[in-house]
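The other protein chains are all here in position, but one chain of the complex has been omitted.
Note that the chains are named A, B and C in the order they appear, and that numbering of residues resets to 1 at the start of each chain.
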Amino acid sequence: MKKVAVVGATGYTGVELLRLLVNHPQIRVSQVTSRENAGTRVDAMFPNLRGFLDLDFTAPEVEQLADNDLVFFATPNGVAMKSTPALLAAGVKVIDLAADFRIKNIEVWEKWYEMKHACPDLVAEAVYGLPELNRAEIAKARLIANPGCYPTAVTLGLVPLIEQGLVDLDIIADTKSGASGAGRKASVAHLLCESADSFKAYGVSGHRHQPEIAQTLTNLAGKAVDLTFVPHLLPMIRGIHATLYADLTANTESAASIQALYEARYQAEAFVDVMPPKSHPETRSVRGANTCRIAIHQPQGGKRLVVLSVIDNLVKGAAGQAVQNMNLMFGYPETTGLLSPGLLP
Amino acid sequence: MKKVAVVGATGYTGVELLRLLVNHPQIRVSQVTSRENAGTRVDAMFPNLRGFLDLDFTAPEVEQLADNDLVFFATPNGVAMKSTPALLAAGVKVIDLAADFRIKNIEVWEKWYEMKHACPDLVAEAVYGLPELNRAEIAKARLIANPGCYPTAVTLGLVPLIEQGLVDLDIIADTKSGASGAGRKASVAHLLCESADSFKAYGVSGHRHQPEIAQTLTNLAGKAVDLTFVPHLLPMIRGIHATLYADLTANTESAASIQALYEARYQAEAFVDVMPPKSHPETRSVRGANTCRIAIHQPQGGKRLVVLSVIDNLVKGAAGQAVQNMNLMFGYPETTGLLSPGLLP
Amino acid sequence: MKKVAVVGATGYTGVELLRLLVNHPQIRVSQVTSRENAGTRVDAMFPNLRGFLDLDFTAPEVEQLADNDLVFFATPNGVAMKSTPALLAAGVKVIDLAADFRIKNIEVWEKWYEMKHACPDLVAEAVYGLPELNRAEIAKARLIANPGCYPTAVTLGLVPLIEQGLVDLDIIADTKSGASGAGRKASVAHLLCESADSFKAYGVSGHRHQPEIAQTLTNLAGKAVDLTFVPHLLPMIRGIHATLYADLTANTESAASIQALYEARYQAEAFVDVMPPKSHPETRSVRGANTCRIAIHQPQGGKRLVVLSVIDNLVKGAAGQAVQNMNLMFGYPETTGLLSPGLLP
Partner (left out) sequence: MKKVAVVGATGYTGVELLRLLVNHPQIRVSQVTSRENAGTRVDAMFPNLRGFLDLDFTAPEVEQLADNDLVFFATPNGVAMKSTPALLAAGVKVIDLAADFRIKNIEVWEKWYEMKHACPDLVAEAVYGLPELNRAEIAKARLIANPGCYPTAVTLGLVPLIEQGLVDLDIIADTKSGASGAGRKASVAHLLCESADSFKAYGVSGHRHQPEIAQTLTNLAGKAVDLTFVPHLLPMIRGIHATLYADLTANTESAASIQALYEARYQAEAFVDVMPPKSHPETRSVRGANTCRIAIHQPQGGKRLVVLSVIDNLVKGAAGQAVQNMNLMFGYPETTGLLSPGLLP
């Protein structure tokens, strides 16, 4: 039994983390922090937790946080980096669900996140928490940069092709996300009346997840990947769908061999499901589940591949993946507390 | 051709008013105000108006507003009452879409709206802008209190019964509204992720529209009406559905005679549609339309009547009714600019 | 470890039952039937089950079904009654999620369900599977009539008042359900384009759940309950919200004492949650959970109580309650496989 704390649990990744942790057989949540809501019950804000979590929000103090085996940061960007050095020094493991430790190039990070990094040295140490790529390093790590939601869906959809060097490195990711990706904060733009029953692209001229994905793919390819990344906002709560366009370098691969490649690459992965050829994965099939579901198409039989990849942005794209990383760090079976089917319908 | 201004047009009733006014053949919108957005184009905030309205937001100044035939206030409660005396004095007509002039009892108003009234004397003069009840007074008025959205749906659903004294005056109004009733302001509670795909009651212990409805019904009945009013929030944008429960005083009325009563009462009304017996009006049938659609049921043949009444809260419940009132005040045909079918599907 | 079969698992209660059963530690699903889909994989129809259930649909044959400890019928009304006698004779327990065994008065049943009952004798034996009322009988039963979704929400919301004889027996239940209550069958009326972004009542003049609820309440009260039951269709997938209106017989009960009564009545119940006074339960707080969440209001301090009751119609209103009943019948802890928080947001 390990003790964990969740810092900044008033957002959607926070409440989702709590939903998963209260059912985890090896974990006790000792502390849930929110400076603003200190003193109020957590389940007054999130009534789905009534009966599952008997805690008040507390103010985040490093001394108390240090009395845990692991601390999750479900905070806005720029918060985790301030307390992480002290926590690591105190022997506490850290998983940051925000972006503070995701991008190795500090200059790039500071440009996109528009702040000075508080502990650039730790960025080098941090392990990018995508178990399907970095399982061994995660198991040994004390600091995890939990991947972004779009990056998880896009990267898992492309890994087999990039690892095998089968496609041109000029790739398009047309991605669509439910509104929970925008977080739980007062805003006009994400009111139901603004974003329901409508659809739009956003950030077409530049989005923070582009350099994050490009970094991973470039590392994997061994040379620069040119990624066009276009996100869109779906009129729904949960779910990301990535439609990925990549061109086969040689026209010698058959659809069947690409399918076989994906199946082989992910055969041992509990949370990546390669669907039968010509499938169309639905985001609802992974609602609430820690699964990435992938299908491969080769329209008109040509060199252009279309890969479809879906996740629940709050689970495999955030809280579920964080628990998966935690399991690895604690030496628990990787699937502990994470095996349940999506909620369909 | 008359000149009108819309004060505070950054909310949903404001943009809906503009949508209706730009197509009104006798009206020119001369000014659209928003202190906060002065200098920016109206259609930059509301791109549906691109090509229809070539104006910037301006700051609301009484001198400029006075250069209109009529001014609409689509502002939060408590704003209209501050400028209305000066505008009336300048000979300008005023329609307030907020609640400043709706409740005749100043004490009651001040209790529910939690502020001091700025011009209680004008409250007495103001005409409650429900044309189906007060057509003649509206035509002569210089100041209109445009009814609330719930009050419009509930009142029109009950008028024939109350006028004829057919029911006990202990009435239940179980009402449901789309999220646009909550307005266009930054808030967590009305984010898509908070209010989509869910349903709840709110304000069950007390809601401002209860005294407004009770005042109208009590006037009509000539004695106190005891109204239980329970509002709910629908996971959709537009539409109000009122389910009204009233018990026949004598059990002598047949379902057919009640149906006939409603049809007779509203036969001459362009914007109230009594559906055939046992119908179930859908809110979508009035989406974007200035129509109230009503159906009457007598389940199990007993003394209890169930009346169903639907409107689009932004049209017959706000902007459309305001234009209807304006037409009456200017002596135009009442339906001018308001005759178009709902958007279905 | 017990073996169970699910008959007719191509609907929403069926897939929800499978979602719960594949995670139940004491249960093995041996067979899933659908005459029409025999031979195709269950997870081809319901991809959320990929990796959790390695079965094809089979045709429902009594001999094979008899090789189970318990059979669930997630079939249309009128199917379970045909096979139940043979299964009971073979020593197999049966839970019918449809309405075949819910109504004791065969005449009433045959009127509402418009067919002849195939085994009226078994109706008398069947236990109405609402554990909060009939726990002991359920534990001993071999045949369970699993309650309807509306009846579960309405009945649990009224039990404490009826048991204590505190209210007049003229009660209004204004109820609202997500579209999954209408089932998974081809129809125009429940297309997304027909029922999204809109709201309406239906069946106001009469609905099958009215006699079911009235039967339970009448039994509890010891005299006839006059129930006005008005259902509405919500533009969302899951969730029922019942708004219940009942008048205190004597005006001597305080709001606090009613609240205390509810808390006492349900204190030992794992799946009924009485919220703090003046709460507004949201359906999303029970999404995917086997919980009924209740709040009590006394608007304007009068004799009229307003009780709010929410459930997930597919869980506490169907599949979850069926598993709860199964746990009781097998002597397992009642909460086995059912303890997880709702999916919020």
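Operating definition for what follows: a contact is a pair of C-beta atoms (placed from the backbone, for glycine too) under 8 Å apart; a residue touches a chain by one contact, two chains touch by 3 or more.
Source: prediction; values computed, not measured.
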Exercise. Which chains here touch the chain that is missing from view?
Worked result: A, B, C
Exercise. Which of B:Y12, B:Y128, B:Y245 or B:Y332 touches the chain that is not shown?
Worked result: B:Y12
Problem set entry | Touch criterion as defined above, residue of A:S205, A:T252 or A:Q267 at the omitted chain | A:S205
For this session: Out of A:K176, A:H209 or A:K316, point to the residue that touches the absent chain in the complete complex.
Result: A:K176
For this session: Can you work out which residue in A:E110, A:E269 or A:E282 touches the chain that's missing from view?
Result: A:E282
Seminar exercise, completed: The missing chain sits against chain A at residues 172, 174, 176, 193-194, 196-202, 204-206, 228-230, 232, 234-239, 241, 243, 245, 278, 280-284, 287, 297-300, 304, 306, 308, 310, 345
Problem set entry | Hidden partner interface residues of chain B, rising order | 12, 15, 19, 22-23, 46-52, 180, 184, 196-197, 237-238, 270, 273, 275, 281-282, 284-289, 291, 293, 339-345
Seminar exercise, completed: Logged for chain C, residues touching the omitted partner chain are 12, 179-180, 182, 184-188, 190-197, 235-237
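In this section, only the chains that are shown with their structure count from here on.
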Exercise. Using CA atom means as chain centres, which chain is nearest the centre of all the protein shown?
Worked result: C
Exercise. Same or different: at the chain B/chain C interface, is the fraction of residue numbers used by both copies above or below half?
Worked result: same
Problem set entry | Distance from the mean Cα position of chain C to that of chain A, given in whole angstrom | 36
Seminar exercise, completed: Separation of the C-alpha centres, chain A versus chain B, in whole Å, is 45
Exercise. What are the residue numbers in chain A that touch two or more other chains?
Worked result: 12, 180, 184, 197, 237
